[in-house]
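These notes are about the structure you will find just below.
The chains shown are only part of the set, and none of them has been moved.
By written order: A, B and C. Residues from 1 in each chain.
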């Protein structure tokens, strides 16, 4: 389907929207806020809805799991939308539905995780890179040796990608991973498991946490146990942590970006593309949102005062 | 001035007019009997009088002023207390706690266990119950529970005490004690309203007896005019000629069931008896003698030791299903908990044990319907339609449903445990005739009963149990209340 | 019939119709599309079939919290078996049906395990199946390394959830005759079969008897354990069918999220439908409406563009209202 077929669902709105700059109808489908980072995604999606209110009529829906997301997309599809921006809960599970949406000529923007079929625009986060650069930083700072703890999130592809990439780096170095703990990307959970782990390991030099929320829980547990606070590297650029990186806090020498704001960028990019007359079904446009290391020097770049994450 | 009065009360339930303009008045210090067939409206009338339900029409008056009760609390405060036909106690509380429920004595914040226990002890002594106040209620027999229910009612020190068939589950000894208690209450000025199907008891203690029929008032007779024949006639609307069927011996020599040395741990030690085909054998005993447990062991509901042979072969059933397949069925004495599914319809209850007869995959609903209708007619279950829940039936009619359930399985041997508990005299007699008729057709019966006249009138032979052992057997002329009483209680003649 | 008993009986249907009516009035452009109704059925087939099985189980006095996890496990194993088959160059559809068989086998086995824990193990259903909720999910994640299990079928598996009968004269929003997928018929068949089972067969009578008064059922010569085991096996079968539908729709299963919260949704649908959680009475058609009602709330939340943060409030309040109009019912 190279050229967009004329809109089949709602002949009234689409042509006018394209010609006279009238409102686009856009659906945004994201996972529900089940931990800090996804809460950030939800926040940034809602921000986009407000920011673009004059250009587009945006419906934001959140899915509690992959199947729920498919159902919501099915429902959105009956609404005569111009475009759908989605952050896949489960990538493979979403693929069949995305194929169906494509057949309907809806402009599709995938964020963070790729689905197994080309879409119109793909803003990719790179979880493997996330794991790699953060682990490399730790190895370097430890001088290639030392004992660390690794904190995993909720079992899913994102978690597997991050942790596997980090572990590969650690394995190749002299850094010893004492244990992989399960913090479910949640402060409370990380705090709890750390309390127990602290009894087991007398020496811990650094922490690799797959998410900043967990890092904060870990910090709290160390503080409470009166243990020497190791430095740590979390991820996703939570605002509280970025602030501390900037302030040269010894506990947080650096952080890894994985901005939930990517959803906001994607919605903006989507509206731009529609305004520029881009049609569904042309070639996929790829943008990778690189994971960067946040250091005191560049921390300003990653500060968004109002973001909840 | 009447202490408690109903004036022209009617009560209708969906599809049923349970009471139709009944007026009745209770005077201070009288024992007032109320009788009527099953479903005549006795319990319903009492529920209106005790504030459990509200009349559709008419008025309830206490000492000549009309009352509109919203719940039991208010009627209790006005001095009216009722003992319901079905037990309403909390199985997981102790006897003392059940008695104190709702008005617990306190010591500071805590419940005053000591005082509750003492109160319970005092009241239990008053009803002549040998029960420890610390027993869990669910560990008591039904009779024990009934006594606790009575003790609880006494604790309110009511002006009017309504007892709905309190004696149905009691044996001779407890019944006598209860009748005594009524006399004592009366002498203290309490009004006692007493419902029973055993006319003899009523005539013994009541100052007046009111008869209801089909939800309507029939008559109130003073003590002098009450005799069994008159009352029965007023109740049923016709003469009851021969109460028991004539005993035409229908049994054959073949021994169907032979129980030897049956032991049910904690209940029976040495039960022995034989039953011949077509025979009606009674089992007598006091509460706790182990009759129920022995019967339950036979049909595979309890673990037991000893030998049981059935139709000449040794058997050891481990479930009622097996027993039923062999042709033995057991009708439980506890219809509410074990005998019926109260929240299901009359029809479903009747066919439950015999579902196989109506198809293995698909129910033959037509055939099922025919059977249900047959039983409703055969033993006169008073019900607007077989589709109503069993719990909406009057007590006696529930008993009939429980009976039909087992009759429908057409067993070869039917064990009946207190089969006529709560059944009115008219229907009782009909059940006796039915049993006799089925026996003549070859069905065998074991009848456990606490009513000696019933055993004597119905059975070909009676086995007596005492403290878990067979202590004797009476046949023919020997079956008299005196002889039976002596064996049952263990006093030598 | 008086208003009270009438509502007790038909309240859930009334609630559904009122909500549908409101939606049609407020969003005619959406809710008058036949697709929306079709989607309502097709989207809720899986949880619906499980809810139907759960109705029978709850009527018998049981409950099964493990359904969602078992669904993931059955789906996962099914896809893996199918993939193995395909790798062995089995014909596509043969491989697919082998996978389906494996799913059903696994789920019925899981149901029987639950049943055995409850009957032979004499563990309370809630805990027995709570163990399954944890264990089956974990097993699935273990075999999938926490991620998704993708099918290697090229269209064969998906075809099970696709296609169906075109409805003559009724056009979908793509201006072709509206297709009613086979899975919808499977769902409706499950409803009919369960209704039949519950109301027309000896087994159904026994289910009710066991749930209403287990002791009395024992006394009435009902083999209580066999009946309970049967009920758990039926739920297992329903879970198996749902897992196939789920896998076919997504051509993959996610080890961590497939079937998550299905136990809650299914039980909610059953209870909203008027079946008492304490057992002994229930109705399958009520569950059907319960499933559709919950499904419609989800659809409505999307189409009405309700703020994400308020969706839970809206959903919670509608559920309560739907149940309030059936009040007077015995507490579950």
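The rule is short, and it goes like this: a contact is a pair of C-beta atoms (placed from the backbone, for glycine too) under 8 Å apart; a residue touches a chain by one contact, two chains touch by 3 or more.
If you're wondering where the values come from, they're calculated on a predicted model, not measured in any experiment.
> For the entire complex in this file, put down the subunit formula using the displayed labels.
Assembly composition recorded in this structure file: A x1, B x1, C x2.
Heads up, the rule we're going with is that only the chains that are shown with their structure count from here on.
> With chain centres taken as the means of their Cα atoms, state the distance from chain A to chain B in Å.
72
> Between chain A and chain C, what distance separates the C-alpha centroids? Give it in angstrom.
32
> Approximately how many whole Å separate the CA-defined centres of chain B and chain C?
Roughly 45 Å, centre to centre.
> Chain B: which residues touch two or more other chains?
Not one residue of chain B touches more than one other chain, so the list is empty.
> Tell me, which parts of chain B touch chain C in their complex?
14, 301, 319-321, 323-324, 329-330, 332, 337-344, 348, 351-353, 355-356, 358-363, 365, 405, 409
> How about chain A: which of its residues touch chain C in the complex?
Those residues of chain A that touch chain C are 8-9, 32-33, 42, 46, 59-62, 64-68, 70-72, 74-76, 78-80, 89-97, 104, 154-157, 159-160.
> In their shared complex, at which residues does chain C touch chain A?
So the residues of chain C touching chain A come out as 30, 33, 35-36, 39, 43, 46, 141, 145-148, 150, 158, 173-175, 246, 249-261, 298-299, 301-303, 305, 307-308, 311.
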